[in-house]
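Omission of a single protein chain aside, the complex is shown with its protein chains in their original locations.
Should a chain be cited, it is by its letter among A, B and C, assigned in written order, with residues numbered from 1 in that chain.
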Amino acid sequence: MEEVKIGVYVCWCGTNIAKMVDVEEVAKEIGKYPNVVIARDYKYMCSDPGQELIINDIKKLGLNRVVVSACSPRIHELTFRKALEKAGLNPYLFEMANIREQDSWVHTDRVEATRKAKDLVRAALHKVLFHEPLSERTVEINPATLVIGGGIAGMSAALEIAGAGKKVYLVEKMESLGGMMARLDLTFPGLESARDNLQLTVARVMKDPNIEVYTNTVIRDIFGYVGNFECIISPNFKEDISLQFGNVVVATGLKTFDPSVIPEYKYGQLPDIYTSHEFEGMLTSGRIVRKDGRPPENVAIIHCVGSRNRNYHEYCSRVCCMTALKYANQLRSALPEANIFEIYADMRAMGKGCEELYSLSSRRKIMFLMFDQQGPLPVIRKAGSRDKCDYLITLQEKLSGQDIEVPADMVILMVGTEAREDAKEVAHQVGISMCGNAFFIEKHPKLDPVATTTNGVYIVGSCQGPKDIPDSISQARAAAARILGTIAQGSVTVEVTTANVNEELCCGCQTCIKVCPYTAISFKEEEKVSFVNEILCKGCGTCGSACPTGAITCRHFTDRQLINQIEGLMRMDVEPELKEV
Amino acid sequence: MEFQPKIIAFLCNWCSYTGADLAGTSRIKYAPNIRVIRVMCSGRVDPTFVLKSFTEGADGVLICGCHPGDCHYHEGNYKCLRRYHLLVKYIEQMGIRPERLRLEWVSASEGKIFAEIVNEMVQTVKALGPSEVKTVVETLT
Amino acid sequence: MSQRVDQSLVREVEKFGKGSWNECFHCGNCTAICPLTEEGFLFPRKSYRAMQMGLKQTLASGLEPWLCYYCGDCSTSCPRDANPGETMMILRRYLTSVYDWTGLSKKFYTSHWWEFIFVLILAVIMVILFGFINPNPVDYTLTAEGSVRINAMFPIKWVELGDWAMAILVASLLISNILRMWYKTVIQDKSVKVSLFSYIREFYLLVVHFITQKRFSKCEDKNYWLSHWFLMTGYSIMFAVIVVWLPWFQTEKVYLWYEPQRLLGYYATFGLLFGLIVAGVGRIRKKGVKFRFSHISDWLFIVMLFLTTVTGILVHIFRINGMVEATYISYIVHMAVLVPMVIVEVPFSKWSHLAYRPFAVYFANLKKSGQPVKASVQS
Partner (left out) sequence: MAGDKTTGIIFYHPDAAFYQSDAYAAIRDYAAGLPGVRSVIDGLEVDLSCLDTLASVIKKHDPARVVIAGVMPGLIKSAVARVLSETGKDPGNIRLVDWSVLHGLNGQWLELTKAMLASAVAGMMPEECLIPSRHPVHPDTLVIGGGIAGIQASLEVADAGRNVILVEKSGTIGGHMAMFDKTFPTLDCAACILTPKMVEVGQHSMIDLLTCTEVEAVTGVPGDYTVSLLKRARRVNLATCIGCGTCAEKCPRTAPSEFDALTTHRKAIYIPFPQAVPNKYLIDPAHCTYVENGKCGVCVKVCPVPDCINLDEKDQRTEIKVGNIIVATGFQVFDAARVPQYGYGKFPNVLTSLEFERLVNAAGPTGGNITFRSQDKKGNWIFKGDSDTPSRVGIIHCVGSRDENHHPYCSKVCCMYSLKLAHLVKEKLPQASVYEYFIDMRAFGKGYEEFYERIKEEGVHIIRGRTAKVEERNGKLMMRSEDILNDRLIEQEVDMVILAVGLEPREDAAALAASLGISRSNDGWFAETNRCLEPSTTFTGGISIAGVCQGPKDIPDTVAQASAAAARVLQSLVSGEIAGSIKAVGLQTVEDQIKNK
């Protein structure tokens, strides 16, 4: 039986924590508790020297538990676990107290914030007493990959993985590959042929022996875990096939906003009002004409339709400005004499070569008119017989400060983009979450834009948020890199904080089996006890709280640990009991 | 001095804890009376944890999970909801005001909502005064 | 009342000079850098905008182009090379044609041939008038001082009569145009009501600005103001003495150097030459933005004014030195340049800014002092 020796480290995080929490006092107070061998405060615990501090203390003082009181464990739990590991201590003998995101940053009273910090650190202290060493396990990786969605992002991911000689299953709901890009005539800002680039990509996909393409196919169900997924698909809605693979790339894309909900634009009520996607069709066919066959003399392009407006979507759809500039140029060439009006809010020409296209468009005699996308929106109405045009758009022009009328024979609505209706279903199938706008959430908005919180599942392209073609491709390849990396390694480590059953305590009621969402628990008929498949188990702990006899332990979140944590929070004057490991 | 209640909050790791972190990164201020315990899923919140919190003297218990349908583990939050309804009845019978126990759905993007919930709950609990648990325990023993 | 946007205005204005009509992305840099712009009269961006959008009414009722003296700072610092300064210049030409009811201004500005031919016809008429119809023979007798008896060759009475006729013609054209300018910019602007008292009170500004050009001196580079001021005063003095006070100025007697006629004449000549040389050399070298895009009408004005000055000097030199034939010919040439210049330039072309500018300042002050009639809806 080893004596419990705890090291407590309170981080300043520069001034982020130290400004609102008296970190020195916290360290001093916590240092008084028995079993706490050392309590320090330091400017940046996450820094190299900060970690070094822990490592040295473990080695010199023989610490066998560590508590770091710093930022959210979602940010640095892994960092410190690694430090423990380096010092030869099991990484799970560690607990973090979040005194930044949930304390110093949200409170304004230094005394209260410091008190709260002490409570939180004390609770962590109580919890870590009962931590047990856990060991990571690895799972073999099935080298095949499932790509959901046959748009440019999905195809790029598939090609990249298949290019390394690895198997890819590419599943597309529609009849053909191509997705949104198939509707485009040219791409911005280079005005290259979208069709040619897409056909090239599709041809490469179809030719690649490592890619199995399933079009017209829906995914019935996906189960399994990283390295060993399985899904049931039904190609052409006929019989079901099962596929096995190790990683999933979700590239389901997005859909366009339906402008008929905006009353000002009268989409669907007046004949020559088109969405940007309908207009792409005209460009492809070379016939830019009104419904009655006459070419328009005045064309108005309205930006931010359904975007950047709280009544519709607050976010910016990112690609519409540049697409609109592309249209303006195409219109200028096809209809050299026409008046072209671009009704915009902020011109977001920010990619490589985009500002240059904006500047070029200006020189090509396109009239730019600025409106307030948050309203009141421009109003389209039918023109009178003497107006020499079909419609009149009235708006408050912001750059001149005047109320103006814009003649139009054709109006193009730059519809924004939004998440697909079936996004939720996909999210459930693969076990990822969605943000408020129903786009999928990445693991980290900056440093991990393609991974998700579910191991082995990646999100690429516009299903993660609106983006243009090169950015979608970059993401697709980023996911491919990650997948090729795991395939190259051959295995991946899996969840360690799983549940397990103490067969002696199990009464065989099977309540746990009913509540498990992953069918990870089965019943051993002979012994009449439950059994947890720890690869399938994701460690939610629902079974643990349902178990009437306490036979189920949820590792790292055991009943004992959590109850002790509660005690730690509440019993400020009581010293923690001395425990033995 | 004004009564400063202590409220224990059980937050699920995926939505609510992230949401609370977001309140932090967005620097949204809220009352300091809340003490958070992180669990992987609201489904992990064993009724004993709640009761333990009350017996230890907590003036309120807040449980937050993902919105219905958004649970990282599919349906843990529904399990939690069922237990919550039972718990409310139970603590009421024990003489603890049911308002002291609250279940809320907070997503990862709802830092502001989390702060509002905390402030609201702190207000409610302040109005109720210190927990009845002491008298309950005294009566029982 | 909302105005209809109109892309054809750009094409129309384009005829008055080569501009870069669509480059501007409205960052507002030009207005902010301009030392002359002020609240209520923001330019050049807003004028540029009105032109870009084809808001004819806004443009015609605006005084802003006249308030600009083209220092060129806006153009040098423009992030899009949109040349707002040059645009203001072009808009001045356009507005001159808008004010001009005869339509000749537009013809002169948009077609060089019209201008050249008109000038040529007038020149020929002058040559015929002075050279052939003139009843007086060449008089070889010299005055006591030994100078040419110029008034005997060209009877001063007739010349003065002609001067007055020309002045009245030109002035009535110019005044009628200024009235039109006033109507378009002050009366038609329903947002402000100007009291009669204001008209009287602000009038002195008209005079002050005409004489001092002090707005120009607010521009960063003071040299332009100086040379322009010399040019303007020289021109005005010369114009006054040869039209209004011709019998006093142009006599058989050669004045002594300290006498006012001589002094005024010399000052005016110096002012003209100095101003013209700065403008001409700047334009040839294309030094600075303001000289980069000289319109043909600018050149015509400079060349004709220069020729007038030079021939005037020649007449003076020949005359005091008693060179009869040279005086005779140079006088005719002088007239053949001067008269077309005055008739074309004063009411219809470049020169008219000498009147429009101070009036614009006057009108602008009227508007500023006027009572706003319920500000137009502006959020």
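By our rule, contacts are C-beta pairs under 8 Å (C-beta built on N, C-alpha and C of every residue); 3 or more make two chains touch, one makes a residue touch a chain.
The structure displayed is predicted, hence computed values, not measured ones.
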Contacts of the hidden chain among displayed chains: A, B, C
Touch with the omitted chain, as defined above, among A:Ile58, A:Cys71 or A:Cys537: A:Cys71
Option touching the unshown chain, where A:Gln330, A:Thr498 or A:Ser530 are the choices: A:Gln330
Contact with the hidden chain (one of A:Leu186, A:Ile211 or A:Leu392): A:Leu186
Given A:Asp48, A:Glu239 or A:Glu504, the one touching the chain that is not displayed: A:Asp48
Residue numbers in chain C that touch the chain omitted from display: 25-33, 37-39, 42, 45, 77-81, 378
Contact footprint on chain A, counting only the chain that is left out: 13-16, 43-44, 46-49, 51, 71, 75-76, 78-79, 156, 160, 163-166, 185-187, 189-197, 199-201, 203, 283-288, 308, 314-316, 318, 329-337, 346-356, 359, 398-399, 401, 435, 439, 444-450, 464-465, 469-471, 473-482, 484-489
Residues of chain B (touch criterion as defined above) contacting the omitted chain: 25-27
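Criterion: only the chains that are shown with their structure count from here on.
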Pairwise touch network: line, ring, star, complete, or other: line
Nearest-to-centre chain - CA centroid comparison: A
Intercentroid distance (Cα basis), chain B paired with chain A, Å: 27
Averaged-CA centre spacing for the pair chain C and chain B, given as whole angstrom: 82
Between chain A and chain C, centroid-to-centroid distance (C-alpha), Å: 67
Sites on chain A at which at least two other chains make contact: none
Shared-contact residues (touching 2 or more other chains) in chain B: none
Residues on chain B engaged by chain A in the complex (per definition of touch): 4, 6, 8, 13-15, 17-18, 20-21, 23-25, 27-30, 32, 35-41, 43-49, 52-53, 56-58, 66, 69-70, 72-76, 79, 83, 107-110, 115
Complex contacts: residues of chain A adjacent to chain C: 339, 341, 347, 358-359, 362-370, 394, 396-397, 399-407
Chain A partner contacts - residues on chain C that touch it in the complex: 1-5, 7, 10, 20-26, 46, 49-50, 52-53, 55, 58, 80, 377-379
